[in-house]
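Of the protein chains in this complex, one is absent; all others appear in place.
Letters A, B, C, D and E mark the chains as written, and numbering starts fresh at 1 in each.
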Amino acid sequence: MELLTTNNVWMMICTGLVFFMHLGFTFLESGMTRQKNTVNILFKNFFVITMGLLVYAIGGFNLMYPGDFNGYFGFAGWGLDSVAAADLAYNEGYTYWTDFLFQGMFAATAATIVSGAVAERIKLGAFMLYALLLVAFVYPIVGSWQWGGGFFSTFTEEVGFYDFAGSTLVHSVGGWAALVAIVFLGARVGRFDKDGKPNAIPGHNLPISAAGVLILWLGWFGFNGGSVLSADPALTSLVLVTTSLAAAAGGIFAFVFSLALYKNYDVTMFMNGILGGLVGITAGADLMSPIEAVIVGAIGGIVVVLAIAFMDKQKLDDPVGAIAVHLFAGIWGTLAVGVFGDSASFEQFAVQAACVGITGVFCVVSCTIIGFITSKVCGGMRVSKEEEIAGLDGAEHGMSAYADFRLNQH
Amino acid sequence: MELLTTNNVWMMICTGLVFFMHLGFTFLESGMTRQKNTVNILFKNFFVITMGLLVYAIGGFNLMYPGDFNGYFGFAGWGLDSVAAADLAYNEGYTYWTDFLFQGMFAATAATIVSGAVAERIKLGAFMLYALLLVAFVYPIVGSWQWGGGFFSTFTEEVGFYDFAGSTLVHSVGGWAALVAIVFLGARVGRFDKDGKPNAIPGHNLPISAAGVLILWLGWFGFNGGSVLSADPALTSLVLVTTSLAAAAGGIFAFVFSLALYKNYDVTMFMNGILGGLVGITAGADLMSPIEAVIVGAIGGIVVVLAIAFMDKQKLDDPVGAIAVHLFAGIWGTLAVGVFGDSASFEQFAVQAACVGITGVFCVVSCTIIGFITSKVCGGMRVSKEEEIAGLDGAEHGMSAYADFRLNQH
Amino acid sequence: MELLTTNNVWMMICTGLVFFMHLGFTFLESGMTRQKNTVNILFKNFFVITMGLLVYAIGGFNLMYPGDFNGYFGFAGWGLDSVAAADLAYNEGYTYWTDFLFQGMFAATAATIVSGAVAERIKLGAFMLYALLLVAFVYPIVGSWQWGGGFFSTFTEEVGFYDFAGSTLVHSVGGWAALVAIVFLGARVGRFDKDGKPNAIPGHNLPISAAGVLILWLGWFGFNGGSVLSADPALTSLVLVTTSLAAAAGGIFAFVFSLALYKNYDVTMFMNGILGGLVGITAGADLMSPIEAVIVGAIGGIVVVLAIAFMDKQKLDDPVGAIAVHLFAGIWGTLAVGVFGDSASFEQFAVQAACVGITGVFCVVSCTIIGFITSKVCGGMRVSKEEEIAGLDGAEHGMSAYADFRLNQH
Amino acid sequence: MKRIEAIIRKTKFEDVKDALYDAGVTFFSYWDVTGIGNEKKGHVYRGVSYSTSEIQRRLLSIVVNDEFVQPAIDAIVKAGATGRVGDGKIFVLPVEDAYRVRTGDKGGDTLN
Amino acid sequence: MKRIEAIIRKTKFEDVKDALYDAGVTFFSYWDVTGIGNEKKGHVYRGVSYSTSEIQRRLLSIVVNDEFVQPAIDAIVKAGATGRVGDGKIFVLPVEDAYRVRTGDKGGDTLN
Partner (left out) sequence: MKRIEAIIRKTKFEDVKDALYDAGVTFFSYWDVTGIGNEKKGHVYRGVSYSTSEIQRRLLSIVVNDEFVQPAIDAIVKAGATGRVGDGKIFVLPVEDAYRVRTGDKGGDTLN
């Protein structure tokens, strides 16, 4: 009982921290995009967290944790289970309610990743539908394969897939969904020249973006720290150390690497590098030594810098770098479990790669279907060119984010 | 001892979270008002939290928790009690110090609610005096009636008033005080036409307002979670679930409802709806099932949308919607305890209604007295029309909040 | 085991809170400086926290806690110690990993203090080198004298130096380093007239500065609360009370005092006063009664107001008041341990004063050496006058922080 | 055609706008400028008191046909004056031509 | 020399800029202004619907030698028009002299 209480306190704190990541995303995304779309971004972020929790309560939780099932698809019924909730022997690390809420915060996170990538051109209605279907189906089904005890978790007889806190199950799923969405949408007006040369479209408020990154880092204490699923002192504290060192290394290496490439101290690369380090360590945060965490994080940071350039080459337009961070660094982190740390082995690596691939195929297919549904229902996913140029805040909300902002030269 | 330690850790965290709500209020209020009054709003928020803690230490705590008393008014003496503090058997959920600090953060919250409603036209000195008297007398006296063990808590022989974390005792008290203050003050210049038609006065920085809402939601984990007064795993985690679901439902329903009414995706309504859901669930967060929490929250969100329209009709000017959120949704939440959840009964409903009424009468009367005192002392509560148009930052502080802000078209 | 788990949860939370202080510093500094240097400030803050953690992992931790040593200088070897980490009997308050991370967050804090003081004119490379050498050598060596069990901790046979959470060891060390750096740099262009009259250079975004202060206050719950090094209920909760009351008193007294001096409700003084109260209580947060905490905090707030004026007189230019807050209030707080609270005695006061002095001399000498090295390596510490006027964001980063910010008069 | 350039106090903007409407001038553009003039403003920031001669003002650019010039100026003077130093200035500049972007039409009629 | 003052929709700025380039006008300055004119914009904020006649526009100030005046105006009208009310106005003002700050040179050649 004492231990359950302590464990549960830790898990509730971690739940709060993962919730707080939504402010991180909100700040990050709104700062790195143009001012004329700010209200729209705020609206989408509020929608994601509120809708996410409700949908997860209605069905997502029981789709992701169906209990005994065939390993591919199961559903434990609608709503939450007040009987299970009453049983304090439910788990020694947390109560039923804590379990639901912690997982619910994760679910909303996957949808938030999409929000950043599709910013500045998606119809509000289309985003809401796309995000809803993602949280209701894609995320919990993939999640059930591993965390629900499905076929990922027992991939071969000896070796199961390993994804500690969700480099693949959360970040890559969100990243794939974002990728499919931006293929549907196309690039923003003016993002690429007729001859394909990329143009920079700088954001409007870097201080809040920077705050977003630091808030996300803090939130990751809960994201990874809570994924221990108890307050086990050795493991939780190791996880916080590997998480922080990976973030630090990701940031430093991304900044140095982008300095070497572009001769520029680019604070946005520093920021994305930190996030790349965090996403990278997420799959194996409990398996790495400090030095391994630094290596995984550093490579995560570099992956992000390269992925951003790669996306530009492909003429894929991701305003905030969400895909570089969550998809690319997420894949890297998942594979890294086979290369570094306590589980490193060729077999493990192969299983990691296989599950990364299966997840990719499933997400691309299902998100494509969702994309078609959304397009159908909403009459296309994208706002008109004129609305885009005028900004979504005017077009979709009739408001502006800084309506009364004035200059006060002293 | 182990359990006390764990409980106390949880309560200290909750204390920190309630403290953090002051940043939420600061962000919310400053973003939803005009730029020319921003320094003033920041100043008032700093004043409320610092003054609030000191006043509560000097006398408020002992006025609110007078020990054995007549049930109406008691006072346990000046200052804090280092003897009680030394006794670890003080309570099994927390130490004396934690108790004081947690309660002190609540006290400051009640005053902050006023700050938003009176923004952009109150004299700084008048606000400081009004808030001080509110925290020193009105809040702790009402609080003593219930949490101090007074006559609310044993209202009839069988049924006492129920207000888990303070829909009435904190939010409505703040809301009533705000209402009285804005009646004293009148509406801002230009808020209503000569013929009574309301005009919109949009705020200057919605991203920080949005951040404020998310921070408040996080803070509510401590506000409601800490009101369990221990780390009891079942109860605390249930409370976090009901709190979050009510917030989510409040937001979604407010946005959909205001969309239906006004044909507009209004992010400020989404934000106020979330807060309405939170205030609504506060009175019965430990009594509701998830589905009941969703209903209470959803109605809370709708109440806020309607209340904002109602205030406009009455030509009452509340720049940030503080009264709609804290007073109206607070009343709703208090009554809801009699309608939904484990305590629902006609008798309970009647007691809730009675205590809501008594609180209202007491607050209106005492705040009116305070208002007269303040007006007398400060020579009126309101700045001159000219100062108001020029902005309080220049008039009262000789500073501007964004003095060096420049435009940098890239 | 249960107790270790609980203690460790508390210490991890405190670690998170101290980490969060970096957002506080980032907000505070970027808001109180001019817009044209914002990207630069964000970059420096990201550098400090990432570099700080890595350097502390590589060698700083083992330099600060060298185990058995001569009391002046010791080094326990490179990197972290996975063997010690495995031992759960390492300490009953926390694990090895928690210990490292908590201390690592402190180390980065010392460097952040410098960042604010040297803002708007230091070369980015020079800052990075200066901060690195500070974190790698100066901070851990001074730290080892007290917290590592060195000669401060047993200064006389009867009485050791007392610095609970680091008024001297963290704040003053950072403050001295900042002071030396600004002497190297000189004042910003236009900060002082030819005849020495100071000119005001207001910041560009006070709302985020205000947020920074509230975040720092919250962070101090971890900074001081974690310095108990366990979750001891009586002590941790007392520390939170003294910390909060000192902050409140510091703010109120600074605002009233500066109102008396300058006839102005200056919100930046309120903010710096709160920080002064926090720094002041840090050395003796566990020794003070509430009333003593109020006194120590109040004097801390007044010290800051006076120190800001003093710095202006000396033509020392510290854009954010870092030296006033961290050095001056830090010295005050350290001395206050000899005047107020459980340890007050003349002998204690003498020891405090002696150690303050030794720290000062050591920091000034070592930072001067570091300053010379930095100047040599970077070809001077200061950007050219033209770059300074144009702003560091353009000159060093080729970016602007609000590139897409536009005015939207409604 | 003339261009009336009026530099007024920001706090008087609403009054001036209403007065212009009453005078039949319902089309103009404005933006905020900083004025260097007679008025001085005192500030204190972190204990340093400084007085600045730079004041935020609003510049109204009003292009009108000749017969509206005097009514517009009278309206601005009447509504914009507080009697204290710093009320601002009005300048009248010649305009040779005007076009409506929507149609390409030219001349005084395009001023609506 | 003339000063062409064009007040256009912000959303048409890029098009107008390109058209000006094609017409040989590659030097100008611009800033954002608020326009009071025929166009009205509807908003709802917190349940209060309000329509405002104040619209954000961009003002281009283009000083050119006389032979460029007509081409520049044509370019702006062609690229800046949407056909809906609110496309803006162009005014032409006389300029007496021009100097290059860098060299102090005077006259039409300094317009590049």
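As a working rule, a residue touches a chain if its C-beta (ideal position, glycine included) is under 8 Å from a C-beta of that chain, and two chains touch if they have at least 3 such contacts.
This is a predicted model, so every value here is computed, not measured.
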Out of A:N264, A:S345 or A:T368, which is the one that touches the chain we can't see? A:N264
Hidden partner sits against chain A at residues 198-200, 202, 258, 261-264, 266, 268-269, 272, 305, 308-309, 312, 321
By the contact definition given up top, give the residues of chain D that touch the hidden chain. 2, 5-8, 31-38, 57, 59, 73, 76-77, 80-94
Touching the absent chain: which residues on chain C qualify? 190, 386, 389-390, 398-399, 403
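Just so it is clear, only the chains that are shown with their structure count from here on.
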Across the interfaces A-B and C-D, which one involves more C-beta pairs in contact? A-B
Repeat of interface A-E, chosen from C-D, B-E or B-D - more than half of residue-number contact pairs shared: B-D
Distance between chain centroids, defined by C-alpha means - chain B, chain C (Å): 33
Taking the mean of the C-alpha atoms as each chain's centre, how many Å separate chain C from chain D? 50
Contacts with two or more other chains, residues of chain A listed in rising order: 2, 6, 9, 13, 202, 205, 208, 398-410
Residues of chain E that touch at least two other chains are 32, 34, 43-45
